[in-house]
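Got a structure here, written out as structure tokens. Questions coming.
Every protein chain except one is present and positioned as in the full complex.
Chain IDs A and B follow the sequence of writing; residue 1 opens each chain.
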Amino acid sequence: MTKNDAAVLTAAELSPQAAKWSRTFDYMIIVIAAFLVMSVTYLNFLLLAGDWDFFIDFKDREYWVLIYPIVQIMMAAAFQAIFWNLFRLPIGATAAALLFTLGVWIERYQSWGGLSYFPITLVVPGTFFAGALILDGMLCITRSFVVTGLFGGVLFGLTFYPSNWAFLAPYFQPVKLMDSVTSLASLMGYTFARTGTPEYVRLIERGTLRTFGSPVWVSVFFSAFVCIFQYFFWWLVGTLATKATFIPVGYRFKQLYGMKDKVQSGGAKPVGAEIKTTGVVA
Amino acid sequence: MKFGFWRYRCLLLLLLVISALLPNYAMALGEKATEPYIRTRTVLWYDVQWSADKIAVNDTITVTGKFHLYTDWPDAAARPELTFLGETAPGGSLTRVESYIDGMPAQQSIRGMELGRDYEFKLVLKGRVPGTWHIQPELSVKGAGPIIGPGKWVEITGSQADYKISVTTLTGIHISDLQTYNINRVQAWHLFWFLIGAVWLLWWLRRPLIIPRWLAAQKGRDEILVTDTDDVVAASVIVIALVATVAGYWYITEAFPYTVPLTGGSNKVEALVEAPHPVMIKDARAEYDVPGRTLRLFATVTNSGTHPVRIGEFTTAQLRFVNRDLPAELKNIDPGYPKDLIAPTGLKIDPDTPIQPGETRKVYMEATDAAWETERLMSFLNDIDSRIGGLVFFFDETGTRHMAEIGGPIVPVFTEQQMTKR
Partner (left out) sequence: MSISREYSRSTAEPIRGSVDANTKVYNLIPVVLAWGFLLAVYVGLRLYQQAFAFKYGLDSTAPVFETYWMSLFKTEIPLIFGAGFVIWAYLWVTRDRNMDALTPEVELKRYFYLVGWFLIYIFAFVWIAVFFGEGDATWHQTVVRDTALTPSHIVTFYACVPLYMVCGVSSLMYATTRLPAFAKSYSVPLLMVVIGPGLILPNLGFNEWGHAYWFTEEIFSHPLHWGFPVLGWTGLALGGLLVQVMSRMAQLFKQLSPADKARVVRSQPAE
């Protein structure tokens, strides 16, 4: 136990015995929280942007770069809000990234590889670790979700593409297929055919940028912009999710539990009514 | 991910062992659940051929054939504005090497196909997973879904471990096996990020956590909950993340300067040159004799050509009903064609005499087969329009084949009294 740990326990006014119970409780909550973060982050991403992550031939410059970060920042921000508002723990985004990564690799091997014979190269996942670490680090240093949202949100969007390109670029080397130029990624999608996924189902860029620069960076900047708003909205949702609201039950239920019914309508003062979650620090 | 990697490897191994113990064999895909109006009135396949019954892993099989886009295309299925040629084979059991529609590469989707016209296709597939697979061509139509053609059981022998797909990029890099290419780099990066994330989480989770921190936060004791040391660690994490991102991006763009985007866009393909249609079918209607499992077709045929013709075949929903008394038709059947798709009772025609040039005649055709039920083609009562379609092949005495669409309302009949007397 460090000096700081002791100081926290002292501030909490917990006896050593209570601290022991509390640590047991910590471990249980860590496991629940880990499964929760994993489940909700995964489910959210799977059905809002999953297709772009499943297949290498969905990872385009227009939509993948745009949609992946703005979906992943949702739960990253919500869990940041929960862990920070309640416990001053700046770990929500990293936890989301880490548990998502764990889940995604299990799935790619057992599901795509194990059940339907696809090679892992076809289904390599992306990652939002760089942005998540920056979000958490920034919340920790600034202790302000406003600053984190403005600058961390932008960096979350900006870092996604370069940090993924670092390992995905080789899949975009040019090759020849039936006398046309195509990318290795497109070749893989063509080779390892998916019956339920005809080529036109891919939501990928169908045109070419007609104005300036490298088309992908336009998507990167747009994504970074949307990430700011996503961050604030989902921080708010995370904050609302920690509202410990009780609604008094009626007379009938109380009778069934053998409780004295002091107030017949409206019920007694709810136990949690005095609880208030810590305020939002900006 | 190398973290817990062995666990997944073990699981994968277990799954592979189970797969190995059981013979690989897949059923026909679920085309029977596709509504009859889609199977009889959209893409009508004919002349489909498979180059082999059995291939080894790494060997190729070529599937060729034609399809006709039916004119009376049902409203419930989107028109073939955007289509894609594929094949049904579960998972990655076969891989696609080449595909063509009317001789044009079909890597991309095809736009603007025309109803009433015919197209030719070719698929070259390479065996990957040993087993017996039902291989069918398939035309996916945006908004209508995959429309599956006739299927044949093809056995793939050998071992999946021998399968390789090597490719040389335009920049001269040789990739010995695309199935594993670059995986190490991807996993190394994921592992790198994972470890930093794990360190960051452990940095926080080792402390008295939930209730003590909550109580301290309630009292506003933020200064002991997040300390100066935490700030230093957090700043380090940000710096590592930014440096790794920039350095990784810089390195990879130096290492792979030539990259191309995903191939997108659709192609336009011209339909096959329209053959003359000297024989036309009009005023067709059908009855389905439920207890007799027989489709009875009534139609008026006009031969406006120069040769007398006879009816050789009626085909719909990949089923073929052939006139066994017509040698030209029998010659038309490829010996390797799946037997289960050719009705053994054939097609009864009345009158089955040549239709003379200029003659218009009422013709009755009878197609009996249990497949009407087993293929679930008789759920017309379920349809909102209760119509059936198909193709009829005529042959003249020189053996030349003429094709005509047939189609009209269909009425189910349950008793003999209800049947149209002939």
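The definition used in the following text is that contacts are C-beta pairs under 8 Å (C-beta built on N, C-alpha and C of every residue); 3 or more make two chains touch, one makes a residue touch a chain.
What you are looking at is a predicted structure, and each value in this text was computed from that prediction instead of being measured.
J.: Just name the one of A:Ile56, A:Ala78 or A:Ile134 that touches the chain not displayed here.
T.: Going through A:Ile56, A:Ala78 or A:Ile134 one by one, A:Ala78 is the residue touching the chain not shown.
J.: Which of these, B:Ala33, B:Ala161 or B:Val273, touches the one chain of the complex that we don't see?
T.: Per the contact definition at the top, the residue touching the missing chain is B:Ala33.
J.: Using the definition of touch stated at the top, determine which of B:Trp214, B:Tyr288, B:Phe380 or B:Phe394 touches the missing chain.
T.: B:Trp214
J.: For the full complex, which residue in B:Leu85, B:Ile101 or B:Ala144 touches the chain that was left out?
T.: Final answer for the missing-chain contact: B:Ala144.
J.: Have a look at A:Pro119, A:Pro198 or A:Pro215 and name the one touching the chain we're not showing.
T.: Final answer for the missing-chain contact: A:Pro198.
J.: Touching residues of subunit A against the unshown chain: what are they?
T.: Within subunit A, the residues touching the omitted chain are 1-3, 5-7, 9-10, 12-22, 24-25, 28-29, 31-33, 35-36, 38-40, 42-44, 46-52, 54, 67, 78-79, 82, 86, 103, 106-107, 110-112, 114-116, 118, 194-198, 201, 203, 237-238, 241-249, 253-254, 256-260, 267-268, 270-272, 275, 277.
J.: Since one chain has been left out of the picture, which residues of subunit B touch it in the full complex?
T.: 14-15, 18-19, 22, 24-34, 88, 90-91, 138, 140, 142-146, 148, 210-211, 214-215, 374, 376
By our rule, only the chains that are shown with their structure count from here on.
J.: Across the complex, what residues on subunit B touch subunit A?
T.: By the definition above, subunit B touches subunit A via 1, 3-4, 8-9, 11-12, 15-16, 29, 82-84, 86-98, 100, 105, 107-109, 128-129, 138, 140, 142, 146, 160, 165, 167-171, 173, 175, 178-183, 185-186, 188-190, 193-194, 196-198, 200-201, 204-205, 207-219, 221-222, 224-227, 230-231, 233-235, 237-238, 240-242, 244-246, 248-249, 251-253, 255-256, 258-266.
J.: Using the touch definition from the top, list the residues of subunit A that touch subunit B in their complex.
T.: 2, 4-5, 7-9, 11-14, 19, 22-23, 25-26, 29-30, 57-61, 86-91, 94-95, 97-98, 101-102, 105-106, 109-110, 113-122, 124-125, 127, 129-130, 132-134, 136-138, 140-141, 143, 155, 159, 162-163, 165-188, 190-193, 195-196, 198-202, 204-207, 215, 278, 281
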